[in-house]
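Only a single protein chain was left out; the remaining protein chains are all shown in position.
Labels run A, B and C following the written order; every chain starts at residue 1.
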Amino acid sequence: MAGNSFGESFKITTFGESHGAAVGVIVDGVTPGVDIDEQYIQIQMDRRKPGQSTVTSPRKEYDIVNILSGTFEGKTTGTPLFIILYNKDMRPEAYDDIKHSFRPGHADFTYLEKYGIRDHRGSGRASGRETAGRVAAGAVARKMLERRGVSILAYTKEIGGIECRDYVEQAIETNPVRACDPEAALKMVEKIEALAAIGDSCGGIVECRIRGVKSGLGEPVFDKMDADLAKAMLSIGAVKGIEFGAGFAASKMLGSEHNDQMKAGHFITNHSGGMIGGISTGEEIVFRVAIKPTSSISVPQQTVNQNGEDHIIVTKGRHDPCICPRIVPVVEAMACLVIEDHYKRQAATHY
Amino acid sequence: MAGNSFGESFKITTFGESHGAAVGVIVDGVTPGVDIDEQYIQIQMDRRKPGQSTVTSPRKEYDIVNILSGTFEGKTTGTPLFIILYNKDMRPEAYDDIKHSFRPGHADFTYLEKYGIRDHRGSGRASGRETAGRVAAGAVARKMLERRGVSILAYTKEIGGIECRDYVEQAIETNPVRACDPEAALKMVEKIEALAAIGDSCGGIVECRIRGVKSGLGEPVFDKMDADLAKAMLSIGAVKGIEFGAGFAASKMLGSEHNDQMKAGHFITNHSGGMIGGISTGEEIVFRVAIKPTSSISVPQQTVNQNGEDHIIVTKGRHDPCICPRIVPVVEAMACLVIEDHYKRQAATHY
Amino acid sequence: MAGNSFGESFKITTFGESHGAAVGVIVDGVTPGVDIDEQYIQIQMDRRKPGQSTVTSPRKEYDIVNILSGTFEGKTTGTPLFIILYNKDMRPEAYDDIKHSFRPGHADFTYLEKYGIRDHRGSGRASGRETAGRVAAGAVARKMLERRGVSILAYTKEIGGIECRDYVEQAIETNPVRACDPEAALKMVEKIEALAAIGDSCGGIVECRIRGVKSGLGEPVFDKMDADLAKAMLSIGAVKGIEFGAGFAASKMLGSEHNDQMKAGHFITNHSGGMIGGISTGEEIVFRVAIKPTSSISVPQQTVNQNGEDHIIVTKGRHDPCICPRIVPVVEAMACLVIEDHYKRQAATHY
Partner (left out) sequence: MAGNSFGESFKITTFGESHGAAVGVIVDGVTPGVDIDEQYIQIQMDRRKPGQSTVTSPRKEYDIVNILSGTFEGKTTGTPLFIILYNKDMRPEAYDDIKHSFRPGHADFTYLEKYGIRDHRGSGRASGRETAGRVAAGAVARKMLERRGVSILAYTKEIGGIECRDYVEQAIETNPVRACDPEAALKMVEKIEALAAIGDSCGGIVECRIRGVKSGLGEPVFDKMDADLAKAMLSIGAVKGIEFGAGFAASKMLGSEHNDQMKAGHFITNHSGGMIGGISTGEEIVFRVAIKPTSSISVPQQTVNQNGEDHIIVTKGRHDPCICPRIVPVVEAMACLVIEDHYKRQAATHY
């Protein structure tokens, strides 16, 4: 297949370009009889949308959720749920000067190499706009996970080298960078604003915690739950790495330190990050993803055009100097999709 | 599906337990007319096998490659290639004392939670032995990639906190830890031997470089080449994280630093690690994986048994105090599978 | 997966209910750079729509094709093509009296058994309306097959027991039942009108011929081209059987009669129907499908309601007394999808 579907038993297929008519998603494998409405999904869409604060892009995407199939009288029917978000506020002409040139850090060059044709307007299919369909589908999965007692929470752990030292869960959604440390959040905002002023950008680290997943989920050998989470996260354009539990630090630990010993029926530590052998332990699932600095900057950069000629490019437009706060709901959405899929897949195991 | 298959157009399905009769793999989607023989595959198998040096397990797995279908007169026919490795030197009775107990760091607990039954002998399906089939299949993919001018090379970058500072490619296969720095290799061996003496273990970092991949490979949106590589690597039991190009360090860089600018038709830097938007740039593909310390240690540890009773466990048996040197060929094999699959998938794009 | 996708390398996913807001399809795996526009697809949609003649349902579905993604400046980009058809002329209240009752021949009972909930309005997802998305996607495949020199042609072979005796290709689209024999067509129309007058319905046989498919397409063992065509056809609600080449008559032939002998580089006969061992021979692909009589009739019938009470039901509404003429473009569309998919899959074989 051509790569626009994700999941096995709970499966999504997305479509849409940044400056096309719409983006959207078909969700297949939805449990029938679940209460779902556009308002519930809209809450997640609003967390992803631009223009939420001074540190996010001022574009207004008007991500209005429309469910066009798969529900009846407010309940899912088990048939495909189709959600569409019509694009608005498109300014394709803003991209005329990059029509024949490749922006550094963007997929302009690679899309042309792959397809021999590209929709240059706002990165086309490679735009972050594509994640809107994922967030909508993720909200559907989240609804089902709520029924199972599972909660998914992501937040900014580090931005531009500024690390969170404290963990205050209730502070996360109340600061513009979605950091778990309100003091660090202030410095992050300062840093982002300073970079925005000079047209530059920065990256960061986003952490995700999933609670309430029962033990025994995940498919050996290739479809380990962590393998599927890794794929899910790396499928987000800005993500450059992922680590579970102790992660890269595990490479410096001794076996006697890293092994999660058990006592009184539970694990004493959780260095594994909630999965061993790709199967959930029942402990909290924890992972971190590395986010690269936003590619769109107005600092002059060297590039080539489609004729192979060198030149200097300055990316204009309305962009996020740091994508972390807006990527948090995307990370959560993808995590929801993976976990719900594995719940459904596990259903077949013992049946 | 239940998770024992990997790939789309070039697809493998594996079977087998550590102490069962055999492990093996069906490779589906092999290009017809390619010269392949057991000797070629055996070379890779021998790199994975235990007992290669003082730092690897003294077990003798006798990984003799048998091709039972899919070739005719020394050439592939396009039908499924079936490779089987009969198990020998099995000592299932060595595992009698863990029959009802969960070894820390192992998937004993999670498999029982998932299936309600487990083959406790040497971790059963969760054993590193399972990777033998992957390495055999990876050798088939490697053969096809050679024809495309693609080379795949992995090596130890760090073990037990000792980092390689130099990069000497020809030294890699000549030291027992497959490190790229011969001086560091000496220290690593010392460290491993010291840990082995006290029954403990350590982890490390393995890096992989893939050269010669043409630009334009990889499927947006979910089947990005880096997403598929991430899944492939995290499907290896001991891997706890992955990063591409600048990786986690990218999270501390500015956009103006991280963006790979272009000049004279090529990229000036390769912070992206050879893929942008999930599609190959034509530059070297580079990633690193974090390897956890071997779970099997003879240091006494706390655990519970199947009745929920606390007790102390000491894992006996013949184990690698550091799995890095033997995981190198597994990392390469999985990388081969992903790259070959994307070559074949790309074939359909323009057809 | 939950069954709303079809194809491997050229893959469609559909959504939508009969009386919901819209039906549509995501087509993934479209070759980039192909000229495609809504007008081209509309031609096929118009062949499927109701109200084309006195023998088809007078409902007006207004199947206006809207492409919302996957093209740029009139050409496909290789990203998912999304086609939506907004529903109009919906009269859900017309179905109020079947809200709690099961219409004989319809999937009312089975959907409720499967999902525990059903959208009773016009059969919901089980409606023939669902095939609109297939026809739109099939038109995309047809466009690509035209470039390969492949033509797909289906037509009515028999209706209500009246068989076509002649084969006049140019007559097919000029008679209201799409029969290949203009004289038989007249009798078929008479028969259908007579049945319509008494509120009854009839079935028939549709034949399909595919020309220009090169030899060597089709995947052994399970994805034989005829196996995939069989699945495609049986996935159409009204189809109850399929036969290839000599078909059921082959069961009465001798091997010496049925075997297609070769001479001067080609096959002397084509009893196999263009495929042997599931792979195309290069001869015309020929198959026939059995169409059941339309389930919706106004003749009183016995049924039960959701409380298990027996009662008499009379299905009202605007229905086709014989679905053959409108199923012809659906058969063609599904055949296009299978053939295009196998062309793309074959691309990977030798790559």
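Assume a contact is a pair of C-beta atoms (placed from the backbone, for glycine too) under 8 Å apart; a residue touches a chain by one contact, two chains touch by 3 or more.
Just so you know, these numbers come straight off a predicted model, no measurement behind them.
Annotation: of C:Arg148, C:Arg211 or C:Lys292, C:Lys292 touches the absent chain (contact as defined above). Taking the complete complex into account, C:Lys240 is the one of C:His100, C:Arg147, C:Lys240 or C:Lys316 that touches the chain left out. Among B:Pro50, B:Gly78 or B:Gly218, only B:Gly78 touches the chain left out of the display. Here the missing chain is touched by one residue of C:Gln52, C:Asn66, C:Asn270 or C:Thr349, and it is C:Thr349. When you scan A:Gly29, A:Gly160 or A:Gly247 for touch with the missing chain, the hit is A:Gly29.
Panel shows chain B; residues 1-5, 7-9, 11, 13-17, 20-24, 26, 28-30, 32-33, 66, 68-70, 72, 75-82, 84, 114-119, 124-125 of it touch the chain omitted from the view.
Those residues of chain A that touch the chain absent from the view are 9-10, 29, 31-32, 78-79, 220, 343-351. Within the complete assembly, residues 1-6, 8, 14, 102, 104-107, 109-111, 113-116, 125-126, 130, 158, 160-161, 195, 200-205, 215-224, 226-235, 237, 240-248, 250-265, 268, 272-273, 275-282, 290-297, 299, 301-304, 308, 310, 345-346, 348-350 of chain C touch the chain that is not shown.
Everything that follows uses one rule, which is that only the chains that are shown with their structure count from here on.
Counting steps between touching chains, the shortest path from chain A to chain C takes 1. Inter-chain spacing, taken between the CA centroids of chain A and chain C, is 39 Å.
Separating the CA-averaged centres of chain B and chain C is a span of 46 Å. The distance from the centre of chain A to the centre of chain B, each centre being the mean of the chain's C-alpha atoms, comes to 26 Å.
Those residues of chain C in touch with two or more other chains are numbered 9, 29, 32, 78-79.
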